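For chain A:
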Amino acid sequence: MGTAAIEVRGLWKIFGPKADRIIGSPDAELDSAALRAKTGCTAAVRDVSFEVRPGEVFVVMGLSGSGKSTLVRCLTRLIEPTGGDVAIGGEDVRGMSATQLRELRRHRVSMVFQHFGLLPHRRVLDNVAYGLEIQGVAKAVRHEKARAILSLVGLEGHEDSYPDQLSGGMQQRVGLARALAVDPEVLLFDEPFSALDPLIRRDMQAEVVRLHREVGKTMVFITHDLSEALKLGERIAIMRNGSIVQVGTPEELVGAPADDYVADFVRDVPKSHVLSLRWISRQPDADEPLDGPELPADTVIHDAIPAAMASARPIRVVADGELVGVVDRVDLLGAVRLGEGIGAQAGEALAGTRSSSASASASAPSAEEA
Partner candidate 1 sequence: MKKLRLIAGVLVLGLGAAACGGAKVDDNSSAAPSANASAGAAAAGSAGTVKMAINAWVGYEASAAVVDYLLENELHYKVEKVTLNEEPSWQGMESGDVDVVLENWGHDDLKKKYIEEKGVAVEAGPNGNNGVIGWYVPEWMVQKYPDITDYKNLNKYADLFKTSESDGKGQLLDGDPSFVTNDEALVKNLKLDYKVVYAGSEAALIKAAEQATDQQKPLLMYFYEPQWLFSKLKLVKINLPPYTAGCDADPKKVACDYPAYPLDKIVSKKFADAGGPAYELVKNFKWTNDDQNKVADDITNNGLSDEAAAKKWVEANPTIWQAWIPK
Partner candidate 2 sequence: MVAAPADIAPPVPVAERAQRLARWLPAAGAVLVVALYVAFKNTAVLPHDDDASLFHWLNDARDWVDENRNTSPFFLYFVNYVRLGVAELFTLFQTALTALGWPGLIGVAAGLGWLAGGWRIALVSVVGFAGIGALGLWDASVDTLALTLSSVLLSLVIGIPIGILTGRSPRVRRIVSPVLDVMQIMPTFSYLSPIVLLFLIGPASATIATMIYAIPPAIRITALAIQRVPPTAVEASESLGATGGQTLRKVRLPMALNTITLGVNQTIAAALSMVPLVALIAAPGLGVDLIRALARVNVGAALVPGIAIVIIAIVLDRITRSAAVSRARSSAVRWAGFAVAIVAGLALTPVLAPEFPEQWQIQIIRPINDVVGWIEANWYGFTGFLNDTVAYGLLNPLQDVLTSAPWWLITIAVLGFAWRFSGLRAGLVAAGCLVAIAALSLWEHGMETLTIVLVASVITIAVGLALGIAAARSRWFAAVLRPILDAAQTMPSFSYLLPAVALFGNGRFTAIIASLIYAVPVVARLVEDGVRAVPGTVVEAARSAGSTDRQLLWKVQLPMAKSSLLLAANQGIVMTLAMVVIGALVGAGALGYDVVAGIAQQEDYGKGLAAGVALVLLGVMLDRITQGASGRPNSKKKRIA
């Protein structure tokens, strides 16, 4: 799997004294409270494995304290992992010397932080140029580059401001620009928008989507906000108590939650906005006419409604030119109204394709396998 942008295998991070002795011992099986009581250690990341494909937006989601920040920091060893392997672009990160690690951070991976982490004593321009400055890039060159990046994130004209003169959203744009300025292969985001107001958050999310389209970087995006995860993530990993409980596309998570925890999580998601027709299509009854409108199987249920309104006939759901089933108005209405039932129903439909292990060292099951 040398092609993966990021590959994580069996990663552990345990905070506390003599943490390295715990991995592999029976203590490692204890739940967090018991472990803390017994050893005084906190297992923030437990035996996590996943892969991120080049150019993918990979979202890690979980409640606060579930170990997301720790996980993302372990990728570039801002926090030293206790056990397991991390490879970025095929290179073993844990085996890197301090110099190699610095080179990795300087050129290949950069990060955007929840609380921005801007330097208040520097102008916006110098904040953005900071990474280049660290690399020893000449002043004129790095300022030019920083200006270009600032206009990319829509902050022209604010070069000479100081961070505290900007709004929160603008500050995070500076954080984003700083991360982009070194032209990394991978961008890591640790809940970058959770400190922002909802409206601004939406703008920023759109900004990330746009940037991803324009610059096409691999992104690992941490969030505790499900709607953000669903909006941005090509694939989403759900974390709980340090472990990944499920990895999958938004559709898979909503349609086939791996366990009650995930199910609980996605309960309030309006399913019709996430699931595609594939999840509710059924074999046509014998007497059903098959001359209704035709829609691709990955059309979101919600988007199928206009077609159903236009025609009384069942919609034909096709994938790769072949008919996979039909959906009529009753099916659609049911899907929109009875969000609850669908998960279970769809879960059955999808049995065998979803992530199999609830403890989820799940490597990604992809939608194509369905």
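In this section, a contact is a pair of C-beta atoms (placed from the backbone, for glycine too) under 8 Å apart; a residue touches a chain by one contact, two chains touch by 3 or more; residues count from 1.
The candidates were selected such that all candidates are chains of the complex that A comes from, given by their letters.
Bear in mind the structure is a predicted one, so any value in this text is a computation, not a measurement.
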Query: Of the numbered candidates 1 or 2, which one touches chain A within this complex?
result: 2
- prompt: Which residues of chain A touch candidate 2 in the complex?
  reply: 73, 76, 78, 101-107, 110-111, 113-122, 130-131, 133-135, 162, 175, 178, 182, 188
